[in-house]
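Just dropping this structure here.
With one protein chain removed, the remaining protein chains of the complex are shown where they sit.
This part shows chain A:
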Amino acid sequence: MALQGPEELGEQVEEPEDQDASGISPAEEITLPPGPGGDEEPGQTLLLPWDRFSTWLHCICVVGFDLELGQAVEVIYPHHSKLSEKEKTSICYLSFPDSNSGCLGDTQFCFRFRQGSNRKSSLSCFLETTDRDAPPCLKREQGHYYGYVYFRQVRDKSLKRGYFQKSLVLISKLPYVTFFHSLLKIMAPEYFEKQEPCLEAACNDIDRWPTPHPGRILTLPIMGVVIKVRIPTCYDKPGASQLVQSSQSDSLVSIVLPTIHEVDLFRCFSPVFFHIQMLWELVLLGEALVVMAPSPAESSDTVLALVSCISPLRYCSDFRPYFTIHDSEFKEYTTRTQAPPSVILGVTNPFFAKTLQHWPHIIRNGDMKQAGEMAKQMKVKKLKNLKTLDSKPGVYTAYKPYLNKDEEIIKQLQKGVQQKRPSAAQNAILRRYFLELTQSFIIPLERYVASLMPLQKSISPWKSPPQLRPFIQQDFMKTLEKAGPQLTSRLKGDWIGLYRNFLKSPNFDGWFRNRRREMTQKLEALHLEALCEEDLQVRVQKHTEVETVDLVLKLKDKLDQAEREQLPVRPGTLNKLKAHIDAVILALPEDLQGILHKPATP
């Protein structure tokens, strides 16, 4: 239930539209008008009130400061949203900065926390299909929520504490950091000024949005402006920017976001600029990493930058853009009795300098440099030199990179700084560099895994689909001699060692599982297609009735699976299969026809 201040309770009584909304029983489907996008699928018109909202956000929280209670969730909107007590506690602590620095004014940052209880959305089936076309790193989170925070701290003498401190927090499973920060930038200042009706109106706006479908241009009205975004698909050419705002005159009423999730890599990495390639290796291998930053804004941006530097690979371990000592995983992650877990943490509390002293890799991020400045420090620092959060910016580690340092990218970016190249251009250069590096690394793996696919001719419609051949590390390593990363990257070094380590990492595991699922589905699809090409009538004639019934049941199973998993079959295949099933059933005696037909006809 939502926590509510007394003044809101009073207000609620006078809200006729609220009753309106709750008066609609969840069972009765109302047809919503097509959203502002206009070109939506017919399926989307069957969404219930708050369904559209739920495809974007779990809820919106207002976290305030109570002199007796400390941080507290004051409002949850919409009021029916569910959060467990544990989740609320997490949100409370993570929505406020805990660092020394004052954070006066407005601050934006994000956090990520474990979903407490398993709540299955009635929309989940629908969400899966919209998620299917998203790139791996933009898929909906399974066991975690993101919290996107807009924190305001201003002096207010009328308050006992002397300060007004409040956060507006968006809770979502979508990793669209840039988008949600832009959204908050529009919503939060209005909310702080105009309170509850503003939240109500904003939620109503969001509940009219088209669902976050990859590949479409989405028109999202909010608080008097329209945000235009396009969620990338996994089929996009990597690195291509999608939306461009060409006319300034519309910027008052229409905002075009060129990206929904990309953070400014160059800005985030500028304090540790000389070590970007090493950081890429550390992230790739899923090494335990901690970012110590002066504020949650910097810690969260840097953690997100790290996670995204191996894109299009998905970072598969846990990561916390902002992690506090109150976090429910604090003990689990900081224990000294085990080796540090494969996670990336962003912290600001000086206490962590001591708690995480034993961590193998520590990034100490000073205040982020404006474009034009750049760290001069070259050397990797010894861990023992890190005593407090006041230590100098840099990377503290004993790690020896596998690959030789690429001096060219460093030079290119340095030159950019000298020539005052715009920060966006520097960021694009760095992003492309990481992309090419990751692709050079992943292509040999892709190639080898593709070779595990059985030959087309081994697919027989009358046998179960053939199995993928197993991944054998030695075999893969052998392919590197001829078709390794040297084909696409000029970088020298111990690529073999890097691969060997990567194969043990959660990132490989996640990548391979995903690949294997796709390929298994492809095999199922090919098998299905082969089955559809067969003349089933002829075959049925040669068999007994029992066998025919068995065949019908198996075919129906296949059809179900194909529809459920959305197997990548050629268009028309499923209709063909349906026709086959019907034809086979029609060839059976009438009493059997009745039984077999039943489930198929709606």
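We adopt the following convention: a contact is a pair of C-beta atoms (placed from the backbone, for glycine too) under 8 Å apart; a residue touches a chain by one contact, two chains touch by 3 or more; residues count from 1.
In the analysis below, contacts and distances are computed from a predicted model.
J.: If you look up the hidden chain in UniProt, what protein name do you find among "Cysteine proteinase", "Ras and ef-hand domain-containing protein", "rRNA-processing protein EBP2" or "Ras-related protein Rab-34"?
T.: "Ras-related protein Rab-34"
J.: Which is it among A:178, A:219, A:355 or A:561 that touches the chain not included here?
T.: A:219
J.: Could you tell me which of A:140, A:228 or A:314 touches the chain that is not displayed?
T.: A:228
J.: Just name the one of A:115, A:178 or A:204 that touches the chain not displayed here.
T.: Checking the options A:115, A:178 or A:204, the one contacting the hidden chain is A:204.
J.: Considering the entire assembly, which residues of chain A contact the chain that has been omitted?
T.: Residues of chain A in touch with the missing chain: 14-17, 20, 33, 36, 38-39, 190, 194-195, 197-198, 200-202, 204-205, 208, 215, 217, 219, 221, 223-226, 228, 230, 236-237, 240, 242-247, 249-250, 252-254, 256.
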